[in-house]
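The structure that follows is given in the form of structure tokens.
A single protein chain has been omitted from the complex, and every remaining protein chain is retained in its original position.
== chain A ==
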Amino acid sequence: MGDLVIEGLVKHYGPVLAVDNVSLTVPAGKLVSLLGPSGCGKTTTLNCIAGLERPDAGVIRVAGTILTDASRRIFLPPERRRLGMVFQSYALWPHMTVFDNLAFGLRLQKVPRDEIHRRITEVLELVGLGGMERRYPYQLSGGQQQRVALARAVVSQPAVLLLDEPLSNLDAKVREQARFWLREFQQRLGITTVYVTHDQAEALAISDLVAVMSAGKVLQYGPPREIYERPATRFVADFIGATSFLDGTVSDRSDGLLRVRVGGEIELCVTHALARQPGEPVVLAVRAERITLAADGDTVNIVPGIKRSQVYLGSRYQSLVETPAGTLRVETAMELPDGKVRLKLPPEALVVLPPEEGS
């Protein structure tokens, strides 16, 4: 089994540039998420991989086999790509039983009868739906339908599994369970998987690698931790987690610390991005849960402010605190005191981003 490689993928719909020069390598056996807001081109990218859309430019390969090469006019139709795909609506064929839904592709591949039976039994067992062969899709719950769709996608042992927001039709509780289950399932099969979602928590939870997309472009591609802790652009930082941004100017660089002046008198130390020059304008991003209430003795990276409002999230409190540097979103386990507060923004929690980049 080999990597799925996408190079320079471009797809227009009339004047709309849905996919803008996307290049990605999905390592064999890994799960890669395409994460981004609605309309950013995730589904279009996935459909190009599946052969359901014909890209205007770009190459798509799996383990050295070329599926699409626009410049050489190579385009393998979807039925010959040997992929498995789960659609947002599941797309179970309503006039066929679960068994027939699963057998459809196998029969087309001329798999012998008893082999079909064996494989379907096995895969249904695997998704926890043993014995449901004779049911019709409408006789299944949403979660069960989703698993049948997954079973159908993998039963013909595809080279790559494509999933387009497979959990978005489930209710919140089931969705969280399905997340774990799906991850385990994927790892057990060790199948190369591309997973489309607009839910950042979902992407971070189940992926080996996450590609954050916006307006047809991949903004950042890396492991979930890196995406979360070291966002490369303001858009990525904003899209993932509750983040506050502070405009500032580099004032000094020494002792392995970068000092950034934000909101007049306040100076914050940062432990990375040491290539920045004094005088350079920057934006500092900070995650809400990394901000704490300062202890009495603390003197470094302290920002005074006034609590404006607060919501209870179930296990934590989220507050908006107005400071001279700007409004900060703060998430804490304990309620912040009303009125004046002193907040600590730890140096390693601050991410330096280029200023005023379009989001």
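The rule is short, and it goes like this: contacts are C-beta pairs under 8 Å (C-beta built on N, C-alpha and C of every residue); 3 or more make two chains touch, one makes a residue touch a chain; residues count from 1.
The working rule: contacts and distances are computed from a predicted model.
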| item | value |
| --- | --- |
| Name under which UniProt lists the unshown chain, selected from "Iron ABC transporter permease", "Carbon monoxide dehydrogenase", "CbtB-domain containing protein" or "Cytochrome c oxidase subunit CcoQ" | "Iron ABC transporter permease" |
| Which of A:Q88, A:Q187 or A:T292 contacts the chain that the document leaves out | A:Q88 |
| Residue, one of A:G105, A:G248 or A:G305, that touches the chain absent here | A:G105 |
| Hidden partner chain, touching residue among A:L34, A:V59 or A:A159 | A:A159 |
| Chain A residues touching the omitted chain (full complex) | 1-2, 47, 50-52, 54, 62-65, 67, 76-85, 87-95, 104-105, 108-110, 122-123, 126, 152-154, 156-159, 162, 189-191 |
